[in-house]
Structures are given as structure tokens and as C-alpha cells.
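Please see the structure below; I have some questions.
One protein chain omitted, others in place.
Presenting chain A:
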Amino acid sequence: MKSGGPGSAPQSVAPAIELVGISKSFGPVQANKDINLTVARGSIHGIIGENGAGKSTLMSILYGFYKPDSGEIRINGKPIQITDSMTAIRAGIGMVFQHFKLVRNFTVLENIILGAEDGPMLRPSLARARTRLRELAEEYELQVDPDETIDELSVGHQQRVEILKALYRQADILILDEPTGVLTPAEADHLFRILNGLRDEGKTIILITHKLREIMEITDTVSVMRRGEMVASVSTAETSPEELAELMVGRKVLLEVDKSPAQPGDPVLEVRDLRMIDDEKVERIRGVSFDIRAGEIVGIAGVSGNGQTQLLELLGGFPENGAQVTGEIRLNGQPLDLSGRHSDAATRRARGIGHVPEDRQDEGLIMDFAAWENVAFGYHNTPEYSNGIWLDRKAIRADAEGKIERFDVRPPNPELAARNFSGGNQQKIVVAREVERNPDLLLIGQPTRGVDIGAIEFIHKRIVELRDAGKAVLLVSVELDEIMSLSDRVLVMFDGMIMGERDPEATSAGELGLLMAGVTDTENAPKEAGVPPEHGHPADHPDEPTAAPEGRL
């Protein structure tokens, strides 16, 4: 632990990264508490922990985004002050963020050289980058068309560009923050092959993730963070997923969802040939048809950005501005307006559609409003919550107190602004609001994104309860595990289309992964299938083989 410090004898190989006693607080919140971490050169080190455990803060310190309050960073044995990202890059650190930092209307090549131009003229830099890119592509299986604009690329390829960017800057240490959240299983496997190749070349890799499976599969050593502290650093071979999960949460957790078989009734939602063309004339939803019956949970699987977000927003009554919607939606047999005044979210709610949106911070809650004000959000014009032109503040407060108690929202303070609750408790407020209206159809997007494991169990239970009460649930999630354990039927979306339907009991992650990549012939798919085409919207590139959905419902 203390090796490589000043005064001690130099070791044969100093560790690539050493963090000694790093602390960082934001106001009263201690994000990192006296963190010690050693990562050997040429290894893959995993960091796991729940959301808010302080993983991202720690990595941001390493990349120079935050200055630690105390502690020391040593790279290859040498103490270093990382004051900004330029220092980090010069020290050989490359970072691949969860949300890519790419200029979307630039080409791959332009993005690669951005900030690393050789001189005032672009042409020589671009030429050099092109050669280097070709070498890197061959060396590490990182093929990507250098002249394509980022907007046109699939998410998986955008991530490759981020990795290439770091390698082009001669990174020896590569940090990846939740890299597989946007990938199909096959793409993730491909990424892991790349990472293994990089490690074999002597590069050091830090993988931040909350998925235990990935840690077990690829890392050499793993550290667990909980509430800002590093609670364990172990060799992966000597641990188990159960042990890691317990370390993460601090108690035993139930990773399975406990539910009985569905008792589906009449169709609640009927969607026929639904299409949506967005403001930029891109068809985001391409002729989608499906049913959801009472008493069943239908899950939509897919890599994010394949139309699920648009589908949820459209059903919820707020498609993006300027979108053109066609097709037919029926709720309990009655058609819903797709445009005009009565296609808004208020009408949808009045018709019995509840919606837990994908993005609770920007859609589901007003972060500056108190918890009790958020309890009425969307329902503020209902008779229970209003009194003529006035808000019935007393009624809303009383209801909020009940919801906070029933959903175990912590801290149980209805006056606290939404932004001061943790992600899990924010989500509980939204779920409480939508579920307790007892909607005929509940739309729920990424129900457990950024939610701690304890709250995940709780939220899953509420969803299953709603189903058992004979309501229809449409679940969208990028977490395949969540989709498979919660859904009664699974639909897979790819490029705005529903590629097929599977029974979660009878399918596998691999098969769903193929569908998520646009491969419908899952029986005879070759081994390398399951990686989506290079372009973000293959259907707009008719010269290339285009995926076609299985026979319509």
C-alpha cells in the first residue's frame, strides 16, 4: 500500500495508479472519504458501488475535474498534481465518459484531433490521425469509418471513437465509466475483447460499473465503494458476486423478483402501425404495433436510442416538439387523439395512463419544488388537489405525508426540495404519485436507473402489485436483467421497430441481444452477429443490409 512513496526503495515496477487518502466533499456531503487505491500496471481493475457511492467523483478527481480536499495521487510511482484534464491527458490518463463528449456534427476524424491538433492548419493533423487510426483499428479491432459524422453512427461505434480518442492521445491508463450501459450483449463482449487486447499491450484499465457480471467476467482486481468509502479491494478470482453485492449494499440482497405467473385479461392498450417523424425529419418510430392486456407487464428491451424514449413520451402525451405522429392507439377500446389539443399529457392522465418517465430529474420532478409540491405534479388540476383557482395546499401536504410514509421516502420531510433527495428516494416520490392514482396503464421507463439496490426491490414490488391488481404495465429499460425478471412478455426494439416478441422464461440474454442488434433470424445467427450495424439508423441507408422485424403481431 505504502510502496513507491518518497523514501522507500523503488520497486521494480511502480503501480500505474496510486491514490492515497483522497477525500472530497461537496458542501455537507462527503463524496469521497480517505480513499486508498492501488492499480497495478497492465491490469483491469473494476470499481463497483451503488449510485452515489462516489465512484464518479473519484474518477473525476483522477481526471482533473475536481480538486481533492486532501490526499495524494501518484502515477507510475510519481506524485502528481492533477489540476485539469490537460494535466491528466499529459500524464497518460484517458477517460471514456458514460455520456460521450463528442461533437455530434463533426466527423470521426475531426473529433479525434479536437484539442490535439498539431498546428494551426488542420490538414496535416487530419492526415496523421488517419494513418494512426488505421493502425489502431488493426491493432485492437476498433474499426470505424473516419469520415462519418458522429450523428450517423450507432452508439457502440460512438464509444469506439471515444476509446480511439484516448488512445490517439497516447493514454496508458484508460478509465471507462459504465461503458456497457448503451451496448448490446454482443457489443459488450466485443468491447471486453478490445479491453483485453489493450491490457495485453501493457495498458492499465479502470472499469466503473454496477453490473456484477461484468466485474466477474473481465477484471483482474476489484474495489467496492459504499457511501464514499472504499470498503474492499480484492482479487476478482477470490470473490463471488454474492460477496460483492453484500459489500456494495452493506446487507444481504434479493436479486430476483418474486412474482407469480400473469393472469392477462382484455387488451388495455392497442397500438397499430404507430409512426413518428421528428423535427429533423428522422423517422424515430417506424410502424410499431402491439397490445398490452390487463394484468400483464410488457417489457421493451433495446439499446437506448432505438425509439423507446420516443415511444414512451408519445404514449404519455408529450412527443418532442414538431413531431408528426400517425397510426392508431386505443385505450380500453377507445381511440386516443394523436395530435391537437387532446393529445396532451393531461388528457392522457385523465384517460387513465400513469407515467413514470425515464428522466425523473428533467421530466418527472421539478427539482426545485418541495416534495409535497411534486406529489401533485401532473395532477394539480384534479378536484382532490385544487379548490377553485387555488391549490389545496393542505390536501396535497396531507397526501404527500401519507405517500412518504407508505413508500418509505427518506428523509420523511415533505418540505425538502426534490433535488435534496437521493436518486432512489426521488424515484419513490414519482412512483408513489403515479402508482397510487391506480392507472389502467402504467408507463414506466428505466424504473431503477440511478436507484440504490434497496429501493430497486421496493419499486419492483410495487410494479408487480399493480399488475396483480389487474392493471397493464409497459416497462422500458436498458437493463436486460430487469426486463427479463420483471416482464411477462418481452418486445425488442431496434431502430424504431419492434424486432420480435419473446417469452422471458424461454429466451436468453443472447437471443434478446441478437434482436437488439437487428438480427431476427436468431436460430441461425452466426457467432459474430449481435453487433448493431455501424449507422445509427440503418433503415435510412437502403444500400446496406437492413434489419426487418419478424412477422407483425
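Here is the rule we use: a contact is a pair of C-beta atoms (placed from the backbone, for glycine too) under 8 Å apart; a residue touches a chain by one contact, two chains touch by 3 or more; residues count from 1.
Going forward, contacts and distances are computed from a predicted model.
Considering only "CRTAC1 family protein", "ABC transporter permease", "Imidazole glycerol phosphate synthase subunit HisH" or "2-oxoacid:acceptor oxidoreductase subunit alpha", the record for the omitted chain gives "ABC transporter permease", by its UniProt protein name.
Touch with the chain omitted from the figure is made, among A:Asn36, A:Thr149 or A:Ser386, by A:Ser386.
When you scan A:Met367, A:Ala395, A:Ala509 or A:Ala529 for touch with the missing chain, the hit is A:Met367. Between the chain not shown and the residues A:Arg348, A:Arg449, A:Arg462 or A:Arg489, the one that touches is A:Arg348. Seen from chain A, the chain kept out of the figure touches residues 25, 27-29, 316-318, 344-349, 355, 357, 359, 362-369, 373, 376-378, 380-381, 386, 389-391, 393, 420.
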